[in-house]
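Omission of a single protein chain aside, the complex is shown with its protein chains in their original locations.
Every chain is named by a letter (A and B) in the order it is written, and numbering of its residues begins at 1.
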Amino acid sequence: MSSVPISAFLALALILFCIGLYGALTKRNTVIVLISIELMLNAVNINLVTFSKYGVAPAITGQVFALFVITVAAAEAAVGLAILIALYRNRKTVNIDEMDQLQG
Amino acid sequence: MLTGEFIAFMALALVAIIGGVLLINLTKVIHMVVALVFTFVSIAGIFVILSAEFIAAVQILIYSGAITIIMLFGIMLTRHDDTSEPITGKWRKLFLLLGVLGFGVAVYIGIYNLDIPQAANTLHVDNTEQIGISLYSHFIIPFELTSVLLLVALIGAIVLAKKDEDDEKEAEKE
Partner (left out) sequence: MENAWLIPLFPLLSFLVLLLFGRKLKIASAYVGIILVLVSFVYSVIVLFERFTAPTHKAEAVWLSIGELQLTAGFEVNQLNALMLVLVSLVSLLVHIYSKGYMDGDERFPVFYAYLGLFTFSMLGLVMSPNLLQTYIFWELVGVGSFLLIGFYFYKESAKQAAKKAFIMTRIGDVGLFIGMILLFWQTGSFEYDEIFAAVGQGEVSEKWITLTAILIFIGAIGKSGQFPLHTWLPDAMEGPTPVSALIHAATMVAAGVYLVAATFPLFAASETALMTVAVIGAITAIFAASIGLVQTDIKRVLAFSTVSQLGYMMLALGSAGYVAGVFHLMTHAFFKALLFLAAGSVIHAVVTQDIEKMGGLWKKLRFTGPLFLIGTLAISGVPLFSGFFSKDEILMAAWAHGNYGLFWLAVIAAFFTAFYMFRLFFMVFSGESRSKMDNVHESPGVMIGPMIVLGVLAVVAGYVNTPWFGAFLGDWLTEGNPALGHGHVEGPAWIMFVATAVSLLGILLAWLMYSKKSLERDWLSSRAPISYNILVNKYFIDEFYKLSFVYAAKAISLFLKFIEIFLVEGIMKAIGGITQAFANTGSKLQNGQVQTYGTVAFVGLAVLLVIFALTGGYLQ
C-alpha cells in the first residue's frame, strides 16, 4: 500500500530530534535554544502522525494529538520568548550560559 | 520501488535534515531561523505523505508562519553582536555528542526493522472533517482546556514582557 517503510519516517523523526536536542544543549543563544526545542517537538509530531497512519490501530487520534502538541508548542514559544525578553531587560544578554542564578 | 511517494519522501527528508544541520552550523541567528523554515516546510510535506493534510496546513501556518515570526521578533528585540567567549568548554560538547549518538543508535536499533502490518484506513478521506468530529466529540474537554492554556499563556506572556512600571517608578524615586 505504501512504498515508504514505517522505519524511514521514524528514522527521520529520530534524526531531527537528535539535531534539535544537540542544538538545545549546545547553542548559547537562547532564541536558538527555543527554536531547537520547537524542532524536537516537530520530530515528535512526525512520530505521532506516522503511527496515526501506520500504527497497529490506525486512527485519527494521532493527528489530533499532533494538533494539541502544536498548540502547546505555540504557547510555549510565546511564553518562552516573553521570559527571554524579561531576562534580557534585566541582564542585557541572551546568552544562556550567563544565566546561572540556579547556582544558588 | 522508486515510486513517486518514495522519491517525494526522500527529497523532503533530505531538505529537512539539511535544514537541521544548517541550524547547528550557521553562525548568524537570522540565517539559522531561515534554515529552520525549510525544515518546517519539509515536515509539512511529510505530513501530506502521511495523509494528514490538515496538520500539514497547520504546520505551515503555525511553525513556518507564526513561530518563525515570533522568533524573528525575539531576535530583533535583543542584541546579537555578542562576541564573548563561551563559559563552558568543548568537553561538554563532545560528551553530549557521544550521548546523542549513543541515544540515536540505541533508538535506531529499536526501530530499524520495525514491521507493523499495515491496516486499511480512511484517514485521507475528508481528513479535516474527521479531525473536527473527533475534536468536538471525543476530545472536547482537552480541546476546551487547550483554550484555557492559550489564554493563560497569553496573559502570562504579556505580564512577563511588559515593562514593570511600578518598579521603574520606585527606581526613579530613589
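In this text, a contact is a pair of C-beta atoms (placed from the backbone, for glycine too) under 8 Å apart; a residue touches a chain by one contact, two chains touch by 3 or more.
Only a predicted model underlies this, so the values are computations on that prediction, with no experimental measurement involved.
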- Note on the structure: The one residue from B:30, B:61, B:105 or B:159 touching the chain left out of view is B:105
- Message: Going by the contact rule already stated, which one of A:10, A:24, A:39 or A:84 would touch the omitted chain in the full complex?
- Response: A:24
- Considering the complete complex, of A:16, A:31 or A:96, the missing chain is touched by A:96
- Task: Determine and list the subunit B residues touching the chain excluded from the picture.
- Result: 87-88, 92, 95-96, 98-100, 102-103, 105-107, 109-110
- Residues from subunit A at the interface with the omitted partner, ascending: 21, 24-26, 96-97, 99-104
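Rule of thumb we're sticking to: only the chains that are shown with their structure count from here on.
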- Task: Go ahead and note the Å separation of the Cα centroids belonging to subunit A and subunit B.
- Result: 5
- Message: Under the definition above, what is the set of subunit B residues touching subunit A in their complex?
- Response: 1, 3, 5-6, 9, 13, 16-17, 20-21, 23-24, 29, 32-33, 36, 39-40, 43, 46-47, 49-52, 54-55, 58-59, 62-63, 66-67, 70-71, 73-75, 77-80, 82, 84, 86-88, 92-93, 96-97, 100-101, 103-104, 107-108, 111-116, 118-121, 123, 127, 130-131, 134-135, 138-139, 142, 146, 149-150, 152-154, 156-161, 163
- Task: Show which residues of subunit A lie in contact with subunit B when the two form their complex.
- Result: 1-4, 6-12, 14-16, 18-23, 25-26, 28-29, 31-32, 34-36, 38-39, 42, 45-46, 49-50, 52-61, 63-64, 66-68, 70-79, 81-86, 88-89, 92-95, 97-98
